[in-house]
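Down below is the structure, laid out as structure tokens.
Omission of a single protein chain aside, the complex is shown with its protein chains in their original locations.
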Amino acid sequence: MKSVKLSRRTVMAGAAAAGALASSTGASAQGSANVLRVVMHSDLRIIDPIWTTAYIVRNYGYMIYDTLFALDAKGEVQPQMVDKYTVSDDKLTYTFTLRDGLMWHDNQPVTSADIIPSIRRWAARDPLGQTVMGFIGSMEAKDAKTFEIKLKEATGLLIFALGKPSSNVPFMMPKRVAETDPNTQITEFIGSGPFVFMRDEWKPGDRAVYTKFAGYKPRSEPASGLAGGKVAKVDRVEWRVITDQQQAVNALQAGEIDLIEAPSHDLLPLLKADRNIKLFNWNVLGNQYTMRFNHTTAPFNNPKIRQAVLYALNQEDFLKATIGDPEYYKVCKAMFVCGSPLETMAGMEDKLESNFAKARQLLQEAGYNREPVVLLHSTDLQVLTNLAPVAKSLLERAGFVVDMQSMDWQTVVARRVKRDPPTQGGWSAMLTSWVAADILNPVMAGFFNASGDRAAFGWPTDPEIETLRARFARANTAAEQKQIAEAIQRRVSEAPTHVHLGQWYSPGAHRGNISGWLEAPAPVFWNMEKGRGA
Amino acid sequence: MTAPASSEPIASADAPIAAPAKPTVWRKLFRSPSVVIGLAIVLVMMFIGLIAPLIATSDPSAINPGARNRVPMATSTMRLDDGTRVTVTHYMGTDTLGRDVFSRVVYGARVSIFIGVAVALLSVSIGLVVGMIAGYIRWLDGIIMRIMDGLMAIPAILLAIAVVSLSRAGIVSVIIAIVVPEVPRVVRLVRSVVLSVREEPYVEAAVVSGTPTVKLVVRHILPNTVAPLIVQGTFICASAILVEAILSFLGIGIPPDIPTWGNIMAEGRQLFRIFPHNILYPGIFLALTVLAVNMLGDGLRDTLDPKMEKRG
Partner (left out) sequence: MISYILRRLAATVPVLFTVAVMVFLMLRLTPGDPAAIIAGDNATTQQILDIRTKLGLEQPILQQFFIWLGGLMRGDLGESFFFRKTVFELISERIEPTLSLAFLTIVLAVAVAIPLGVLAAYRQGTWIDRVVMGFSVIGFSVPVFVIGYLLVYIFAIQLGWFPVQGYQRIGNGLGPWFRSLVLPAVTLSVIYIALIARMTRTSVLEVLSEDYIRTARAKGQTEMKVLFQHALKNAAVPIVTVVGIGVALLIGGVVVTESVYSIPGLGRLTVDAVLARDFPVIQAIILAFSFVYVMINLLVDLSYTIFDPRIRY
């Protein structure tokens, strides 16, 4: 009701106001039929999904943009904007044909001329894109609907990369937008996806609003994961910002909102007990907690000391302390995620068992000099807050000296890119979480990049890992990929770049009259319906 | 406030125009029920903080992920590194990391009371000095008051966030963060007392008769600031304990490995509906202490304020 500009609703609002003061009818008056009122995990601030990797912006991207390929519910890549494609026998030339009827939100047709700069801009920012770009010789538009990609060397990653499900997703944008410098944010918000972004109604910190795009032609297949027909079944989606987790739950129970993307785990019992609320685990692969080392400074510049950490920690303590309910977590020693094609235990058998004796022994062998581990502790993100205290407790029991420094998440983010010594504003270790869909192989998972200065914060340097990653990119068969992934996991278990601390799942919550939420690595709002009643 | 001194408003009713307190007030103090009750509660809280290591059932920072969110009076077993098992009864339940809330609350008494007292003492003494200077040295008055106006104009919470993030979050930075916005309020109070006392006939007479400034300040001005500063000080002490909780609520307070009533509550707030004990027990301790400090301050004021005495 808030910002809907229909006079009928305004009239209803006025009528309700008359007797509203002592009644609870306000909530149902707000439940206007085809508007989905949603609380996402964070506020939408930046609206360029190529420029940033923030998950909220990725989710925004799925609302208004479309992709060439997409991952279906089984984890297989399916054509989305692409109608069909052919691969030459030498596996070097790919020819793609776009579907009929693709339209931008300004009602101009989508053409090959839009696609190529879109791929280029994405590949300039995304780590997997950069890798794939190294294989690409040329990209060329053959006609309005056909384009060709020629490779210099064969790789099994091209189609997978174009269907990359999570940040950065290769979203397709109009030519004039896609030609923006990759390091500058775009200023026009036109896509070809099932929803249109309402620029005028976007109020950062309050709401972001989307309406159904009448000109969108969905595929004929049923929706599956991020693939299949993207049929918008609601007229309008409003992302509302409620920063207080408990208040979001209260609002959902009161019917003031329809859906919460990721309610706090400790509040799930309240939602489970409510007959009007349903929980839905949309991200089946889940997320993975991770501890990142700073490799450039003592003590974690010594691989043996990093390995001692791998022995000292155990996943269950972290998962219990943050998630609590075993229904929503899984102890998993596979770095490339349990339930994925590259799941393996290689090298990990005896690690992550809190074997303090072994950890102490390694520390002694490594000549650990009791340099303090400066552990960054973020205090304002519910899903991360409890990680650092658990790490501190376990590390101390293994004989580490830990200096845990508490700060808000934004300060952690700023701090972890600083390369100063830990005593002068630097750091030794920090904890974060990855969406499993982003770490399914060693090329896309940023923390495996061990190329020193060019790697993500933590800056590991490990030529052996880099050689293996390059081989992975060239691998053409699943079996070969698996074999290399095992070798990488073995190497990382000896000289860790980071420690994976278990998988966890974050079910969404919605009111009973909402249906059609799809299982996918990102929350998507096509196919979702809103029935009558509260 | 560039107007001449004679036009200065008397900014506070707590600024009585009084002669110095007489020694007999000490006896009167202990006849005031609010002083006695307030002081008793404050002393009990301080005592609890003092003997925290003796009455705490476990290490307040010891986490136990296997025993998180336990209800009050639940028990849990923890295995130590040497293999022995200890069973602990959690009188006030446990928090989301399985830490014992009772132990955290009694240890929290130390930190919370310390913060309250430290902030009050620091704000009052800094404010007193600056306020005296502003009220006494005319040419500095304008400059000081502009800076104070500037400081006061910045939202306290924002100022606090900036101060805390300037240095590492900890007790000292939190104390500084709360003191900085409090100082201008004390300065204004002190200055207004100084200005109004200066207009009193007996002070003017003293000035005319050539009494040295130092003597004037010690004999006439300082005693007049005592009563209002005590009232202000209690308010600051009480509010400091609360502001600490708000800073924790915003995620920038004292790190949770040092328990304070504020951060125990702030951590427990997400589970307010499911496990109210995390907010209830520290809340009771906090409210009782703040209440006692305020009662103490009220009692002190009533006793030290001669006008009240007349009516009594």
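So that you can tell them apart, the chains are marked A and B in the order they are listed, and the count of residues begins at 1 in each.
The working rule: a contact is a pair of C-beta atoms (placed from the backbone, for glycine too) under 8 Å apart; a residue touches a chain by one contact, two chains touch by 3 or more.
Keep in mind that what you see is a predicted model, and the values were worked out from it rather than measured.
Contact with the omitted chain, checked across A:Thr411, A:Ser428 or A:Thr497, is made by A:Thr411. The residue from A:Asn59, A:Ser406 or A:Thr432 that touches the chain not shown here is A:Thr432.
The chain not shown here is touched by just one of A:Gly446, A:Pro460 or A:Pro521, and that residue is A:Gly446. The hidden chain makes contact, of the residues A:Asn107, A:Asn183, A:Ser220 or A:Thr477, with A:Asn183. Note that of A:Gly61, A:Pro127, A:Gly225 or A:Pro263, the residue touching the chain absent from this view is A:Pro127. Mapped onto chain A, the footprint of the missing chain covers residues 1-3, 10, 13-14, 16-18, 20-24, 26-27, 43, 45-47, 52-54, 126-127, 167-168, 183-185, 187, 203-207, 240-244, 246-248, 250-251, 253-254, 256, 380, 408-411, 413-417, 419, 425, 432, 446, 453-457. Residues 1-3, 7, 9-14, 16, 146-147, 149-158, 161-162, 165-166, 185, 235, 238-239, 242, 245-246, 249-251, 262, 265-266, 269, 272-273, 279, 283, 286-288, 290-291, 294-295, 298, 307-308, 310-311 of chain B touch the missing chain (whole complex, contact as defined above).
The rule is short, and it goes like this: only the chains that are shown with their structure count from here on.
Interface residues of chain B, counted against chain A in their complex, comprise 61-63, 65-66, 68-69, 81, 96-98, 165, 168-169, 250-252, 255-257, 269-274. The part of chain A that touches chain B in the complex is made up of residues 245-246, 264, 266-267, 269-270, 316-318, 320-321, 324, 356, 377, 379-380, 382, 386, 389-390, 392-393, 397, 404-408, 411.
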